[in-house]
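Data first, discussion second: the structure below is written as structure tokens.
Excluded from the complex is one protein chain; the other protein chains are retained at their positions.
Right, chain A next:
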Amino acid sequence: MIEIEHLTKRYGKKTAVNDLTFTVKPGAVTGFLGPNGAGKSTTMRTIMGLDAPTAGIARVNGKHYSDFRAPLTEVGALLEAKSVHSGRSAYKHLLALAHTHGIPKRRVREVLDTVGLTEVAGKRVGGFSLGMGQRLGIAVALLGDPAVLILDEPVNGLDPDGVRWIRELLKGLAAEGRTVFLSSHLMSELAQTAEHLIVIGQGKLLADTTVDAFVNSRGASVRVVSPESAKLAETLQGPGITVTSPESGVLLIEGTEAAVVGEAAAAHGVVLHELRAEHASLEDVFMEITAGTVEYHQSQEGVAAK
């Protein structure tokens, strides 16, 4: 369980996190979503006691992280890809961390195996690819077999196989009753992994909800492909219903359900080639909700530069 209460963090004049309050519960994967610069990494560093809050509290299982007698068994973190000395081998990096808690070499080899780095364990980390660096970071996080996992953009740099692997891994860890908290600036990365979602923008909480509810919150629409689309459009007119045609022969109908559209088509003898209920894509919802909070709008920046 991670509890964030009225957390604020300022760096000089810059407010990175602004009065943030939320709870991350065990037994589920919770996604931490926000555009770049939203304050995700800052929040995570604060939980780990690396950055001190300007105001507010970050607690893990009721305690400040620094008050644990065996911190690595309470929280495992992947904070940024670069948290390793480039001149050291993956094995020695893990071993040095393991020694602090009296964790045996057997466990070091175990986590190296879990993340698939056994073969390159003796190589200097400086020569690792981004994906290998991420895997090592995950091995570090798993080292103490912790109850809480905090992963900052863990998918970064992983190939599609790696992405699938980490998804299964995290779901498995959550199923064991652990708290799993992972950040991303891409909704698509979280959609298939997380059940719960914390969305922030410019350091402020925008949503604290389930992934399903988050998607459904932005009304569903029905997509129809029909050679008689114009005729169907006419029959569907009604209060609260909007019909648009993104391309000829295709209709997007908002404000009603697929069943209603299908029945209307049958009643008027309209031929349908396709009838599908569509949820707004998560990316759309995310863009909509964070539109006001993105730090840099490319178009504006372009204009301002001239």
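Just so it is clear, contacts are C-beta pairs under 8 Å (C-beta built on N, C-alpha and C of every residue); 3 or more make two chains touch, one makes a residue touch a chain; residues count from 1.
Methods note: contacts and distances are computed from a predicted model.
**Student:** Looking only at the UniProt record of the hidden chain, which name from "FMN-dependent oxidoreductase, nitrilotriacetate monooxygenase family", "Cytochrome c oxidase subunit 1", "mRNA 3-end processing factor" or "ABC transporter permease" is the right one?
**Tutor:** "ABC transporter permease"
**Student:** Among A:V140, A:L236 or A:I253, choose the residue that contacts the chain missing from this document, as touch is defined above.
**Tutor:** A:V140
**Student:** For a quick check of understanding: of A:A55, A:A70 or A:L130, which residue touches the chain that isn't displayed?
**Tutor:** The single option touching the absent chain is A:A70.
**Student:** Quick one: which of A:L97, A:A233 or A:L252 touches the chain that's been left out?
**Tutor:** If we include the chain that is not displayed, A:L97 is the one touching it.
**Student:** Spell out, residue by residue, where the missing chain touches chain A.
**Tutor:** Contact residues on chain A toward the absent chain are 26-27, 45, 48-52, 65-66, 68-75, 77, 79-80, 82-89, 92-93, 95-97, 99-103, 140, 144-147, 175-178.
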